[in-house]
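Notes for the one structure printed next.
A single protein chain has been removed from this complex, and every other one stays in its place.
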Amino acid sequence: MQKKVGTAEKNSFLSAIIRKQIFIPIAALIILAIFNFIVDPSFFKITLGHNSEGDPVLSGNLISIIDYGSELAILAIGMTLVTAASRGQDISVGAAIAISGSVVLRVLCGTNSHPETLQAPIIAAFLVSCLVAMAFGAFNGALVSVFKIQPMVATLILFTAGRSIAAWINNNELPVVSDRTFTYFGGYIPGIPIPTPFFIAILCFILTWLALKFTNLGLYVQSVGINEKTSRLNGLNPALIKFVTYVILGLCVAVAGFIKVSRLSTINYSVVAKDIEMDAILAVALGGNSLSGGKFNIYASILGAYVIQFLTTTLYKFQVQADALPAYKAVVVIALVILSAPIVREKLAAFFKKLRSPEKAESKA
Amino acid sequence: MQEKSLLEMRGIYKSFPGVKALRNVDFTLRGGEIHALMGENGAGKSTLIKVLTGVHIKDSGDIFIKGQNGPVQIHSPQEAQNLGISTVYQEISLCPNLSVAENIFLGRGKSRLVNWRSMNKKAGELLDSLGIAVKPTQQLASCSIAVQQMVAIARAVDMECSVLILDEPTSSLDESEVAKLFKLMRQLKERGVGIIFVTHFLDQVYEVCDSITVLRDGQLVGEYEIEKLPRVQLVSKMLGKELDDMADIKNDIPTFSDKDKSFVYEAEGLCSSEGIKPFNFNIRKGEVNGFTGLLGSGRSECVRAIFGADKVTGGKVKVNGKEVKISKPIDAMKNGIAYLPEDRKRDGIVGDLSVKDNIILALQVKKGFFKPFSKAEAVKFAEEYIKLLDIKTASVNTPIKSLSGGNQQKVILGRWLLTNPEYLILDEPTRGIDVGTKVDIQKLVLKLASEGMSITFISSETDEMLRTCSRLLVMRDRKLVGELTGDELTQNTIMNTIAGGDR
Partner (left out) sequence: MKMKKILAMAASTILCGAMFAGCGETSSSSNKTDTTTAPKATDADTPKSDDNKSGSLIKVGIINNDPNESGYRTANVNDLKATFTKENGFDASFAYSLKNEEQINAAQKFIQDEVDYLLLSAADTAGWDSVLKDAKDAGVRVILFDRTIDADESLYDASIVSDMDKEGEQAVDWLKSQDLKAYDIIHLQGVMGSAAQKGRSKALDDTAKELGWNIVTQQTAEWNAEKAQQIVQAAIDANKEFNVIYAENDDMAKGAVAALDRANISHGVDKDVVVIGFDCNKWALKELKAGNWNYDGQCNPFQSSYILDIIDKLEKGETLSDKKIVMDEKGFDAKTITDADVEQYGI
């Protein structure tokens, strides 16, 4: 008797978990981890070594994931908000990263593209790039909220023009920063063996958590995304709220762009953050968020971003043949997206419930 | 079939899952007649029109059309058109980026080649003959709404229709445009076309129609010649209250006699983008008043203007004697005004959010972006109102969309009560909810008023208003036409005022 109650509880607990939004990215992470563990447990090995400067660094696939997944996770925060409020996606984030990265280098290098010393403090470069990226975010936001253009169409403008603008900011040259402190943000701070991008990402998550806890951002964005008319009648200004989400995404873009240029101390306008907008949208979808707006869970999107990076690292690790790489990625993504479809989740939950009934029958017999 | 009839519908039944939309409805249209089809919301007007135009297929009954042998079956709008039945809807279904002539002849050419010159010439002749002042080559979008509507009618006429259905054609027209449309309708009548005219405007019915068919709750109330049906009778038939039984309902509402209580809200010459005529309005502390009138008379638009829900285009507003500017909902909320909207689904609920979030929404917005309630506070508020209003919900975290209509309404009521308003506007709070909840809400209104809250109450059901309101403002054709208090608050006087005119 006792046991029966136990299993029943466990099963309903399972089906409750399956209905939870954050279940999808967690399940995906677990599946990927189990797969790697079975095929090659050394995947999870982390070793402490030294880099060429003699500073301690940790390395291993897991470190690579939390390192290279940072930009995507930061973008996922803003993309989730934009998706929820404006019921559409910003496809210009990759181009916007090129712009903000270009601005960082422009400020640091001045007019000389290969200066021996920094022409401005790094913090100033970062702040200027934040302002520029937020201005471009505001441009997209204004098109969407004031002129009521569909988000994808509105952001198509920057998507098309962004990389040319980025190149123009630096006169089409490829500046290289030789100062070592600049590499700390995309690499390691001497003495700390964990990659800095991860700390920056954590900082962003904490800020997001604080913003959601100590402001009404979540409530406002969700009500506007679900029912704009009601929101207005309850005293909200839907246009302003949509606009603000685009500006926030602009800020996320600036942080991601800063990490990107810091990783290599230079930029390549045509390939930097290429296709990252699609990955960011995918992260939102993998987080179980509806791409047509409304309710959202930012933490699920962030996990979704790490799922994508986990997948990429896994594919690199197993040296999937170059031509087949996109195909493998597509298959896994399709599987994850299907798993995240509400219908499938309902079916799964029902399946677990069914599992319970034969057990009942058994115990009766 | 009678000799003069163009169209006869006999014993039409139509039901949708859970609703009997039409039960044994007869309808007759004669040639050269403008026939009004009247009824309140849900009476079955639009279903009847849709059966006639082939949008819905009738369950049973017969339709006869002049010139056809035996009953006809109409399965699609195309078939209806072939039988000479044309419809002009409220929203114009033409192509705004094409020219007037193209719109008239669109999709009707027998050959693939178009002779533009002859098409424009023919269109010009047609428009001239109907007295529509527009060039055939003009782009439709550049014409006024009225002209667009007339072009739609011209198109219908040219398709040799004998039955023309005009579904609420006047709701977006101004007076002079309405006059032009009526002129055109009279011309068509002389040509022997039968026109079915659906409208909410009583004055227009009496101006242009020859006979009236009234529907109520999916059933035929009767067909009348216009001369033989005074306005008051029409209103009583639409509302389903015989004049005589109404006289003896003695209203036992608390009469509000406290004339020295101060005004909570005053408006002078208020008007909005929704086309209501400037009106004056005020309400005292603890008073319950209401706007009444037929559907579309502008009663909702009035309260929306008070709350700033529509764009306010003029007028002076005072709250507690102090002049204030209310141009958007947040202004009204800050001045202690709350508004429960008419369309719960569209304007009231935030479907995917929980009951808790829906309850705290308005107060939260009023409090400010940087001061969110803690989870414990929010749950406390939600539980308080779930208990107070007896809301049936699994938990505070249940999405509001999974609640029944009545419970959704209570949640929204709770949302506004939580803001502790001085002045509460309830627009159709009892529509579409069960009887028990209706009574609860009425009782609550009286209780709140006795505690000093001012309330404006709107309902399509006059007895509800009589039970709660001590003063009624009567609307007709988007105009405030009367104010009833004390002994005047009877069904008879209300209906007389709604009907207006001399009859």
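Think of it as A and B in the order they're written, each chain with its own count starting at 1.
Basically, contacts are C-beta pairs under 8 Å (C-beta built on N, C-alpha and C of every residue); 3 or more make two chains touch, one makes a residue touch a chain.
Owing to the predicted nature of the structure, the values given are computational and were not obtained by experimental measurement.
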item: Visible chains that the absent chain touches, using the contact criterion stated earlier; value: A
item: Given A:229, A:317 or A:353, the one touching the chain that is not displayed; value: A:317
item: Sole residue of A:18, A:32 or A:57 that reaches the chain not shown, by the stated touch rule; value: A:57
item: Positions on subunit A contacted by the hidden chain, ascending; value: 42, 45, 49-54, 57, 59-61, 64, 68, 114, 163-164, 167-168, 171-174, 176, 187-188, 260, 263-264, 266, 268-272, 274, 312-313, 316-317, 319, 321-323, 325
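We adopt the following convention: only the chains that are shown with their structure count from here on.
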item: Between subunit A and subunit B, centroid-to-centroid distance (C-alpha), Å; value: 47
item: Complex contacts: residues of subunit B adjacent to subunit A; value: 307, 309, 328-330, 333, 339, 341, 346-353, 357, 361-362, 364-366, 368-370, 372, 415
item: Subunit A to subunit B touching residues, read off their complex; value: 213-217, 219-220, 222-223, 226-227, 229-237, 294-295
